[in-house]
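A protein chain is absent from this complex, but the other protein chains hold their places.
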Amino acid sequence: MTKVGVWGGAGYTGGELLRLLSAHPGVELAQVASRSHAGEAVTKPHPHLRRLGGMKFSAELDPAGLDAIFLAGGHGEAMAWLPGVLSKGKALKVVDLSADFRLKDAAQYPVFYGKAHAAPALLADFVYGLPELDAAAVKRASKIANPGCFATAVALALGPLAKAGLGGAAQVTAVTGSSGSGASPSATTHHPAREGNLKAYKPLAHQHVPEIEAFLAKIAGKPSFALSMVPVSGPFVRGIYAICHVSVPESADLAGLYASAYADKAFVRLVDAPPDLKTVTGTNHCDLHVARKGTNAVIIAALDNLVKGAAGQAVQNLNLMLGLPETAGLEAVGVYP
Amino acid sequence: MTKVGVWGGAGYTGGELLRLLSAHPGVELAQVASRSHAGEAVTKPHPHLRRLGGMKFSAELDPAGLDAIFLAGGHGEAMAWLPGVLSKGKALKVVDLSADFRLKDAAQYPVFYGKAHAAPALLADFVYGLPELDAAAVKRASKIANPGCFATAVALALGPLAKAGLGGAAQVTAVTGSSGSGASPSATTHHPAREGNLKAYKPLAHQHVPEIEAFLAKIAGKPSFALSMVPVSGPFVRGIYAICHVSVPESADLAGLYASAYADKAFVRLVDAPPDLKTVTGTNHCDLHVARKGTNAVIIAALDNLVKGAAGQAVQNLNLMLGLPETAGLEAVGVYP
Amino acid sequence: MTKVGVWGGAGYTGGELLRLLSAHPGVELAQVASRSHAGEAVTKPHPHLRRLGGMKFSAELDPAGLDAIFLAGGHGEAMAWLPGVLSKGKALKVVDLSADFRLKDAAQYPVFYGKAHAAPALLADFVYGLPELDAAAVKRASKIANPGCFATAVALALGPLAKAGLGGAAQVTAVTGSSGSGASPSATTHHPAREGNLKAYKPLAHQHVPEIEAFLAKIAGKPSFALSMVPVSGPFVRGIYAICHVSVPESADLAGLYASAYADKAFVRLVDAPPDLKTVTGTNHCDLHVARKGTNAVIIAALDNLVKGAAGQAVQNLNLMLGLPETAGLEAVGVYP
Partner (left out) sequence: MTKVGVWGGAGYTGGELLRLLSAHPGVELAQVASRSHAGEAVTKPHPHLRRLGGMKFSAELDPAGLDAIFLAGGHGEAMAWLPGVLSKGKALKVVDLSADFRLKDAAQYPVFYGKAHAAPALLADFVYGLPELDAAAVKRASKIANPGCFATAVALALGPLAKAGLGGAAQVTAVTGSSGSGASPSATTHHPAREGNLKAYKPLAHQHVPEIEAFLAKIAGKPSFALSMVPVSGPFVRGIYAICHVSVPESADLAGLYASAYADKAFVRLVDAPPDLKTVTGTNHCDLHVARKGTNAVIIAALDNLVKGAAGQAVQNLNLMLGLPETAGLEAVGVYP
């Protein structure tokens, strides 16, 4: 059994990793670290995980006993921590869920994240892990930069067009649940202000746009989409709902394009009517719907930000790196309603 | 005092009309009719309106005792009912809150609403009542087709561009609260399915797009915007949140354009950051924010679908037709949070 | 493998049965019937269950191919349907999730449910299936009357006191999620009215009080608790949150009593602080907290109305009747937050 460790396991994404890994048939959840919760029971921040009753957070992972690690710390933490661990020489599969290794060009980090990259030499080792659109690269990789939740939704929505050479301008509005802001209380997740409300933020200026554009260009083999994206905070806990407006040639066979792109993909499902969030929450699925009127088209994507948008996709990436079935540990059905 | 009657007063829009008119300093709420609730106390469907304690629904309005009427019935009902009333010869101000008189061309009704228009001769008498963008026409009118909630939000967002000749393609995503579906339970407003969920509907095919395009063309004096619109059902009760992507010339002074368009408008407020719904719910305000990056721009509009998107705007239109202050009866502040 | 059928499989409780049974290691989900959805795909009302992709609802179950059946129809339907099926002679394990066989005295049905019982001869065959408090009876049974959601919460909260002979008056307030009203839209589940709201109903007059009192008397071996219960409709989808006020002797060792009553029960967990709903939703757990001040005590129970309050407990009861591990098919962890 592959021994895995989770670093930064006390947050929401960490909790989802623990939930999935503790029921995974092909890996052993061997260590969980959290600096802020070191010494505490795992069930303190994750009261639903009582089957992990005896487990406690350590302050650090011990790579000697591990084959693979998931990094679920805040943005900026992985790049500071990882070089030291790797320097010990242990060959490790790494899946980083932060933004730290998603961009290839170290010069972009100061622009989009406000500080210089702490480990630029490692950037080339990381593969952007969106398996439905770039499985071969993931299978060859030993280090994965796990896409963000907005990025996963938008890339799955636009990827088939990019591959078909049908890039261009895309106008995206994407609504996110409050769990996307993490487990620490803040003004934007204060219940009286969030409930019953909608509020856009960083319109046309979100820091995840570059990773989406770069990945779509990679799979297109040339510059592809230029995104105008407006993220919106929604009054619900889980989910990303992305509506992507594009222009397409009158002659393009969109239905055929999407059907063939996702024909054998377990986690992407094309649906006949616009999807809804609750059908996919708690699962690793992304539901996609394509609507079209002449040269205008809209692709709508729905997924769970903490699963397909984070922890579930991270496990999917590890599965592929390890040669396990892609769906291992990811087959549980969500509840509805 | 102008005596007003409300026809179709038992629904949510009817309730808002009663709330506003019962506190209006310049009109007298004289009659309330509802076929389905005839004989019942007004407080039965509207338990919050106990100051109307003694009032009951009649089956029909008696125009003899009225100077103005609000039609808050379902779509298709006003066009069937109004000709008979008008034939009695009483001069009445009319504000119809349904879609029945919003399009000028009777031939469009079968296309967008599925049946022929029942009173095509009256279409020419109606003015589309969006006061901030076409106040002069409203003041001259005696019959108003009150815009829908999506239409109000999108037209206020794009109107200044239309007037400046900067029309073109617009990609709109607009999220609506559940009160927009009315007071009758349905699958789309079933709490277990609606709560915590998002679901788009009629993507690129909503029936209110023609009235928006037509109105923007009217105020532009030429064909203006072509809309790609995706309506979304949101997990909240009140509000329309519309995100409108457009392309603009590099040289366009958007800030100046919007500031001058809405300089003296009491109900449209330009805000420095993206607006939120809860700041405007319960009020007749529409908050607008303009963001821009090069030639891409986004205009975000937030309003209360039952007030500025229906009953409040209807009262505003009556105020203008009567020569009253535009804000009469519409000055109450909403609650927050 | 035991072949099971679900009758009334299109509702919310039916959906939960299908979710649980389709992943159950010891049974085969062989048939699903729904009169209203006959011929339709199971995924039509249950879009999250796509792993049941090929399955369709039949109009009726065929007992010839079944070893056990779950009845998830509306109240009054099981008693009308079951005698005909049983008359065919097939020995079947039966778990009825409706109220039809919960009371022993046929004369009580007209009083509490408004109509005479249709199969009074069968009443004696049914065992009230609350395993944590009466496992021996469940194991011996072939027909189970599955407790309602309020009843499960209150009986688990008060059962240890009843067994210890500490019954008496209990004042209960219990809040339910909207899924408890079923999949059909109604005024009480209309989103605009339910969201952000609380509303009690049938105070001191709920029809499930007799089954709770009768069961507590059964396990006490004498008359035990008299309940004053106020059910409340809450603005959430899943859960029962029951707060039970009781008087206890100064000398009673409540902590010891509850610890010993639930020492080896997989699905009842005693927690040190008041429980919350989201820790248990999606699971078959009931979390209990006991607080006390002198002779006043409060027991607080939290469970998922569709799982421990319905489908999960039904599976648990079948497990016991079949001699399977009690937790078979019920070990999935819920998601949080």
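Should a chain be cited, it is by its letter among A, B and C, assigned in written order, with residues numbered from 1 in that chain.
In this text, a residue touches a chain if its C-beta (ideal position, glycine included) is under 8 Å from a C-beta of that chain, and two chains touch if they have at least 3 such contacts.
In this text, all values refer to a predicted model and were calculated from it rather than measured experimentally.
Visitor: The chain left out touches which of the shown chains?
Guide: Displayed chains contacted by the hidden chain, ordered by label: A, B, C.
Visitor: Check the options A:Lys163, A:Arg194 or A:His285 and report the residue that touches the missing chain.
Guide: A:Arg194
Visitor: Just name the one of B:Thr281, B:Asn296 or B:Gln316 that touches the chain not displayed here.
Guide: Once the missing chain is taken into account, the touching residue is B:Thr281.
Visitor: Per the definition of touch given earlier, which of C:Ala64, C:Ala91 or C:Leu204 contacts the omitted chain?
Guide: C:Leu204
Visitor: In the complete complex, the non-displayed chain touches which residues of chain A?
Guide: Touching the missing chain: residues 12, 177-179, 183-187, 189-192, 194-196, 235-237.
Visitor: Which residues does chain B use to touch the chain missing from this display?
Guide: 12, 15-16, 19, 22-23, 46-51, 179, 195-196, 237-238, 269, 276, 278-283, 306, 331-337
Visitor: Spell out the interface residues on chain C facing the chain that's missing from view.
Guide: Contact residues on chain C toward the absent chain are 169, 171, 173, 175, 192-193, 195-201, 203-205, 228, 230, 232, 234-239, 241, 243, 245, 274-278, 281, 289, 291-293, 296-298, 300, 302, 337.
Going forward, only the chains that are shown with their structure count from here on.
Visitor: If I average the Cα coordinates per chain and compare with the overall Cα mean, which chain comes out closest?
Guide: Centroid comparison flags A as closest.
Visitor: So the centre of each chain is just the mean of its C-alpha atoms; given that, what is the distance between chain A and chain B in Å?
Guide: A distance of 40 Å separates the two centres.
Visitor: Between chain A and chain C, what distance separates the C-alpha centroids? Give it in angstrom.
Guide: 37
Visitor: Mind pulling the residue numbers of chain B that touch at least two other chains?
Guide: As it turns out, chain B has residues touching two or more other chains at 192, 195-196, 235-237.
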